[in-house]
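Here it is, the structure in full.
Up next, subunit A:
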Amino acid sequence: MFNDAVQFVENYPLLVAAIKIVIVFLVLSGVVAYMVLAERKVLAFMQARLGPMRVGPWGLFQPAADGLKLLLKEDIIPAGADKFVFLIAPVISVVAAFTVFAVIPYGPSSALIITDLNVGLLFVVAVSSLGIYGIILGGWASNSHYPLLGSLRSAAQLVSYEIPAGMAIVGVLLVSNSLSLVKIVEAQQSSGLWNFFLQPLGFLIFLIAAVAETNRNPFDLPEAESELTAGFHTEYSGFRFALYFMAEYTSMVLVSALAVVLFWGGWLRPFASVAALDFLNYLPPVSLLMIAGVVFFFARRNPVPAEKWFLVAVAAGSAVLAGVVAVPVVITAVQPIFWFTAKVFALLYAFIWYRATFPRYRYDQLMNVGWRWLIPLALGNLIATACVLWWAGPNPGRLKLFFAMLAANLAVAIVVALLVGWRSPTAAAVEKQTGS
Partner candidate 1 sequence: MTPVPVEYFLLLGTGLFTIGVVGVLTRRNIIIILMSIELILNAVNINLVAFSHLYGNVNGQVFALFVITDAVAEAAVGLGLIIALFRNKETVNADEIDLLKW
Partner candidate 2 sequence: MPEVTYLDADELVINMGPQHPATHGVLRVKLKLDGERVTGSECIIGYLHRGIEKIAENRTYQQFAPYVDRMDYVAAVTNGMGYCEAVEKLLGAEIPPRAQYTRMILAELQRIASHLLWLGTHALDLGAMTPVFYTFREREEILRIFENYCGARLTTHAFRIGGLLYDLYDGFEKEVRKFSDMFLGKIDEYEQLLTKNRIWLERTQNVGILKAEDAIAYAVTGPVLRGSGVKWDVRKAQPYEAYDKVEFDVPVGRHEGWGDTYDRYLVRLAEMRQSVRIIRQAVERLESGPIFGKVGKIIKPPAGFEVYHAIESPKGELGYLVVSDGTTHPYRVRVRPPSFVNLQAFDLMARGHLIADVVAIIGTIDIVLGEVDR
């Protein structure tokens, strides 16, 4: 039977790829839908409130209700709008966000990789730079001032932060010596050192730029600022609004997945080379068991019988799943996908966390951060990385490389901080106003 499967894969490569694409698309849609719920729930818990509680137990069916509502709502096209552009703009956003997932490796086996382009990184940068059109064209086509201004700002923000993000990616490229995302992870595996440890500064730059590129707090002023109503999608309603929403959350998942692949070792277990930490391999069933326990605990306290039994069923299901996962063959098989998702979720959680924590940047401050801090830092990081790699020569020792990179990163950070922070532009303004 196993041989039959292999035969099938060899005979119909396109069909297999199509099946993989459909699976990834479905899973991703689910993740995005529940990401919205998770955001509302996590924010609620951070803010001493409950969040959605009405649809299903703890609002677990809220995404379905939201989706249904948005689907059934009237699709309004404003008067004087450029109809065609107005209609395709959200589609561009969504397509650009989803397409990139074609090259993300979810695990080492070919079953978990849709395609391994040898210019995968370039593909990622290229396609994700297309999402900007959904924003600009959508804002323009609405024939309204708020969306136009919102889209212009948004576009300026995206363009500005793409530069440092790209340069941070080039740093990874230098270290890993490949443009293929699979090879980048494999390089981290063989060197036993995640790129995060070689490129801490690069990771930081990438993370900040990623938050800015997804228009999330604290860089969410194109859409959330009370002054601009909702930014570029003000005039959108119903399903097309849902598409924009989906695009935003998909790109959040996307940048998290990219950060994991580029810096956090993709599907690798943390400290995979340290034998003393092998017990971590048992984390998948254990975490499933924990989920089962928590769900069961809450199920007991749920007053609605239907919800109670549903939760009990969920708990039982995860317990059974934990049992299945605990089988030795399965446990090694699920390792990569488990660690990949775990890391992606950790980063997504961080996205929500920022939103609960940070105030919003002002527009000029946002540009300031991008152009005066991130770009010099990214440039310096690039140069320092190249220098260290040249100095270390081929096949340097792991520790030597780590410490050299650390020192270089620190030096770059200090130099840039001194150069840029030497005199902030606000100081002069204050002196002018206070006369001191």
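To be clear about the criterion, contacts are C-beta pairs under 8 Å (C-beta built on N, C-alpha and C of every residue); 3 or more make two chains touch, one makes a residue touch a chain; residues count from 1.
With respect to how the candidates were assembled, all candidates are chains of the complex that A comes from, given by their letters.
Model, not experiment: these values are computed from the prediction.
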Candidate touching subunit A in this complex, from 1 or 2: 2
Residues of subunit A that touch candidate 2 when the two form their complex: 43, 46-49, 145-146, 149, 217-218, 220-221, 224-228, 355-365, 426, 429-430, 433-436
